[in-house]
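Yeah, one chain of the complex is gone here, protein chain that is, but the others are all in their spots.
Chain naming follows the written order as A and B, and within any one chain the residues start at number 1.
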Amino acid sequence: MTETPLLEIKNLHKNFGKFQALKGVSLTVPNGRLTALIGPNGAGKTTFYNVVSGRYKPSSGHVYFCGEDVSGTATHKLVGMGLLRSFQITNIFPDLTVLENVLTPVIIHNGKSFSMLRSLKRRSDFKEQAEKILDMVGLAPFSNKVASTLAYGDKRLIEIAIVLARKPKLILLDEPTAGMNPEETDRIINLIKELAAKSGATFFITEHDMKVVFSIAERIFVLNQGTPLAEGTPDEIRSNQAVREAYLGGSLDAKGV
Amino acid sequence: MVGLFSKNFFVGFLVLILMALAPFFVTTHWVIILTEIIIMSLFAMSFNLLFGYTGLLSFGQAGFFGVGAYVSALTLTHLSSSFWVCLPVGIVGGMLFALVIGWFCVRLDEIYFAILTLGFGMMLFTLAHNWLSVTGGSDGLTIASMPVLSIFGHKIELFNPKFFYWVSLTVVSLGIIFLRQIVKSPFGLLLTATRENSQRVSFVGQNVRTVRLVAFTIAGSLAGMAGVLFALFNRIASPEMLHWSFSGKAVLMTILGGSSVFLGPAVGTAVFFVLEHFITSYTTNWMIFLGAILVILVLAFPQGVLGTLATFFSKLNGGRNSD
Partner (left out) sequence: MEGFLINVLNGLSWGMLLFLISMGLTTVFGVMGVLNFAHGSLFMLGAYISMQLTRWISSFWLGLIFAPIIVAILAIIIERFLLRPVYGRDVSFQLLLTFGVMLFLDDGVRLIWGPAHHLVNPPDVLSGVFPVFDQTYPVYRLFLIAMGPAIGIILWAFFSYSRYGKIIRAAAMDREMAEIIGVRAPILFTAVFAFGAWLAGLGGALAAPHQSVGPAIGEHIIIESFIVVVIGGMGSFPGAFVGALILGLLGSFGATMAPNFQMALPYILLAIVLLTRPRGIFGEES
């Protein structure tokens, strides 16, 4: 018996005026399978994420999350259901400490946003939850440092930690290695592998760095100019002629296939 | 239990004791000045809940301050002469107006928020200025006699400046303790997170408008509370108390003391009044100095008096000083 896929997209279209950004995209992300979405520049990956995460409404087609039709649902509702997005441009709370960065979504997750009667210091349960997450991403030693003082790579870790605090079922990870040097990239790759196994969340990533994609993705979807081009295992995609042609002169050849 | 009596708590307690003892050491003239400082510092602190903690610049807080003033004056004239009635009524008045007006204002961001709060504040000003039959028009509402305050059967003569000082100190301290509690609570962290990155707060599943509205309502309630005391202090509720320039005072006093430190606005209020007291003894043109000081502050000391001191000391101690 097949399990309900975590995320199912059926024939998704998104138009901006006359411009068709997404033309009939369909895909499924099974629970627990690290999935990647790739495509040359302008393929529509970011638009796709924007629609799935509730930022844009689909022009037509459906988005199903855990079997439920969530097409056009607002972002914060999707968050409550367990669908979260992590951003390409680091979007953290710069003047708060690393711990506070993670405490904030922990508080929201526990439904205590408007709790005013007890001091935060006394809520050791929140602190524990936050520290567990910091441990998971390896930021525990920095917990009392102000977030803006951290290195770029570490800021990305805060970014991921914030998302993890909401105990997501599905994480849309937008270009996790953008702007990173090779050491940072390796670190993130290993972290994502670890988190995919330990955190209970399914990762759905988009990436330009093919080395990253081929080393961690279990399943890959290729998008080209808004239409699906191919899907399959990393080996299948690597040897797919149409995909090679789409990327001709682009990152597929350049970054070590 | 360990964290309950922190260093900050002791310092605050000490300050409170000193202030309570002040009337025994200074002249009545200064007791009266201190009373005004205490009342206005609550007004400034309530403003800073929005500005320093939530990142919302409101130019309309005087509206809720004035509501507190007028509502309490009306209560005393028509309803009851008890202090225990007119104070809560003033607070509730500020709260209700802030809830309604805030519901509209939190829909907007930054400059538009500031302008809309100014607009609503001025609407309230117009109401107070023109509704002759109810508000007394541009002359305001005089409070003929101070309310009756009886505690466990003992009557406290609010007409006496010393007693009024102690009552104001008590009420304002309670307000400030309440603010402290909020700022240290989970909600307090939400406020600061909203200031830092409201978009992210929404992206992790919390409706930002609701957070802002709750903060706005609390600030309005406390402004109303200060307004009640101010009306009693001056024996009058007048339209100027709702004018946008009066809101500007709260902004000024906060910036003077520093918006990033909890008690910054209170210190700024004290500095403001002391400066005014001294400068006006030399010249009537004290606004020139105030304007120049504000410009200098923005250019050189954006963190204000207390903020700059706090940063200086934390640098001495090494690293970030967690408050």
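Operating definition for what follows: a residue touches a chain if its C-beta (ideal position, glycine included) is under 8 Å from a C-beta of that chain, and two chains touch if they have at least 3 such contacts.
On a predicted model such as this, the values are computed, not experimentally measured, just so you know.
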> When the whole complex is taken into account, which chains on show are touched by the absent chain?
Replying inline: B
> Which of B:R107, B:H277 or B:K315 touches the chain that is not shown?
Replying inline: B:R107
> In the full complex, which of B:V26, B:V134 or B:I288 touches the chain missing from this view?
Replying inline: B:I288
>> Can you tell me which of B:L42, B:I255 or B:A270 touches the chain that was removed from the display?
In response: B:I255
> Hey, which of B:L74, B:L116 or B:A250 is the one touching the hidden chain?
Replying inline: B:L116
> At which residues does chain B meet the chain that is not included here?
Replying inline: 51, 57, 104, 107-108, 110-112, 114-116, 118-120, 122-123, 126-127, 129-131, 244-245, 248, 251, 255, 284-288, 290-295, 297-299, 302
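The rule is simple: only the chains that are shown with their structure count from here on.
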> Hey, how far is the Cα centre of chain A from the one of chain B, in Å?
Replying inline: 44
>> Show me the residue ranges of chain B that touch chain A in the complex, using the header's touch definition.
In response: 3, 181-182, 184-190, 192-193, 196-197, 199-207, 211, 214, 320, 322
>> Can you tell me which positions in chain A touch chain B when the two form their complex?
In response: 75-76, 79-80, 84-85, 91-97, 100, 103-105, 107-109, 112-123, 126, 144-146, 162-163, 165-166
